[in-house]
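Okay, handing you the structure first.
One protein chain is absent from this view; the other protein chains keep their places.
Up next is subunit A:
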Amino acid sequence: MNTEITCFYKLLSYALHSDHSDMITQTQKEQIRQKLPDLLQLARQHNVSLFVYDALCQCDIDDPLLQETTFQREMLFECYHNYDMLFFAKKILALLEEHSVSYCLLKGVSLLANYPKPECRSASDMDILVSDPKEYTRTRDLLLSYGFCVANGMTDHHEELLYYENDKTYLLELHNKLINNSGNVRDETIKALFKQTIPVKKKLSFAALSYQCLNTEQNLLYLLLHMLQHFTSLGFGAKLLCDWTVFLEHHAHEIDFMAFQTMLEDLGLVPFCEVMTELCIRYLGLPREILEKNHCTFLAATIDPALLQRVLDDIHTAGEFGKENHTRVLIAHQNNFSSTIAQGHRQMKIYFPKLSHCFLFWPVLWSITLYRFLCNNRRLRKIDTKTILENTRQRQELFKALSLDSDAKRKEN
């Protein structure tokens, strides 16, 4: 692994632990100084700039680059943005509480309590789950009457609502279920596992923020499924690994690992969970002893180092949600022709939501979709289609190595 990546995860690990058990040595500090511009760029790509910046300052790594006005402004802007999101969340959660809405706050803001400096964790939106259909309509009406407007209609599992205030726009995703239908056999199991989501009341002491969220096991599973959802599409970056690290570290003592293991096995996600956890242990300072002490079941005795490296590379080159990697255009869980066709068909439906209702148009719409795909590769992404296909093939191999293609096998069985 190259120095830049080592330094990047070292800094993140430092930022995630208030006791700074993961010390940074003088040699590492020197390496960090040498790689500073690249590290800051990486932090931007993974949307973890404030963690990295704070760790640099706490380790007394001083550099003229950190004092530059533009950089200082960028960091200051991020700090204000994060406080702004927190205040927005506080206002909306108070509104929901006032109207006795039964909801669950998901990911982002609900994870802040696990971080030593919660305001360093950026969140671009706020996610609220209201699974009961009647309650969902009531909540939606309440938010619309409060001043929200609909940004995008209902997708498979959520609706985007926007709120404007003082020249700022805030995004709220109102979910009616946790995970979108991916069309594989896992969907039904997920549905069953989240059939009952009884909100648990929590309080974020640092901001006196009261909210309702999923219970610990469901929350842990949801974080894993959220990672999986992004991993099998365009990928995800270091921020989601940080979430996994701090959540496990703070909640290990209250997790029923045996029950969780059963869920993992039902979903065929044991290898995926083992690899992600091992990465957090090795690179983000997740203490193995805490997991062992609490009888964590997904600590693999041995994991192929080459596989770990491939997954880390996949995460590392993805940036936040795969935005940094333009070769990740095709998403295919299974390495076969039909899955690629199915994906093209799905894309056609996205491009032509109305026309696609009439199947007679499909051959023409498929052709246009293919033409647009080829043109966009050349003009916008500036990557040839061959590279994209090769990258897709490699990622499919990776999914296979993590047994994420087992849906197909299970279906056949």
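Definition applied: a residue touches a chain if its C-beta (ideal position, glycine included) is under 8 Å from a C-beta of that chain, and two chains touch if they have at least 3 such contacts; residues count from 1.
Here is the rule we go by: contacts and distances are computed from a predicted model.
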Choices "Carbon-monoxide dehydrogenase small subunit", "ABC transporter permease", "PqqD family protein" or "SCP2 domain-containing protein" - which one is the UniProt name of the chain not shown: "PqqD family protein"
Hidden-chain contact residue, picked from the options A:32, A:56, A:128 or A:143: A:56
Missing-partner contacts on subunit A, residue numbers: 50, 53-54, 56-57, 66, 72, 75-76, 79-80, 83-84, 87, 90-91, 94, 117, 119-120, 166, 206-208
